[in-house]
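Quick one: the structure is below, questions incoming.
This view holds just a subset of the chains, kept in their places.
We just call them A and B in the order they show up, numbering each chain from 1.
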Amino acid sequence: MPYVNIKVTKEGVTAEQKEKLIRGVTQLLFDVLGKKPQTTYVVIDEVETDNWGVGGETVTVRRKRVS
Amino acid sequence: MPYVNIKVTKEGVTAEQKEKLIRGVTQLLFDVLGKKPQTTYVVIDEVETDNWGVGGETVTVRRKRVS
């Protein structure tokens, strides 16, 4: 009965990429721990770059500074 | 001082239903553990069906396949 939460910045993740993440992590839990795929829940949170901080600044600011 | 987080798929949950969930879980914590209602926080997250996976597929895909 695993529960997995994946948080990434909201920068254009496609429906197909979400499917690949869900399929991949469900397979991983089966391969490593033998967890039945039907019992694995995965929730993907896409977080605005204004709302994600690293190194004391928002990702929005960081992206501008670095690019 | 309980904190409760309820995650459900975003499929038309009404304001009234949210009120019922919040009232119900707050009452439950009082009945079972004696927690004062004023100290119980409840946060409801509604998750897009593209972002929720079960059985290795998104709920979006699952709903189409099953219906």
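Please note the rule applied: contacts are C-beta pairs under 8 Å (C-beta built on N, C-alpha and C of every residue); 3 or more make two chains touch, one makes a residue touch a chain.
Since the structure is predicted, the reported quantities are computational estimates derived from the model, not experimental observations.
Asks: Given 2 chains in view, how many copies does the entire assembly contain?
Replies: Number of identical chains in the whole complex: 6.
Going forward, only the chains that are shown with their structure count from here on.
Asks: Round to the nearest whole Å and give the separation of the Cα centres of chain A and chain B.
Replies: Chain centroid spacing, chain A to chain B, equals 20 Å.
Asks: Provide the residue numbers of chain A that touch chain B in the complex, in ascending order.
Replies: 15, 18-19, 21-23, 25-27, 37-38, 40-46
Asks: What does chain B use to touch chain A in their complex?
Replies: Against chain A, chain B makes touches at 7, 47, 50-58, 60-61.
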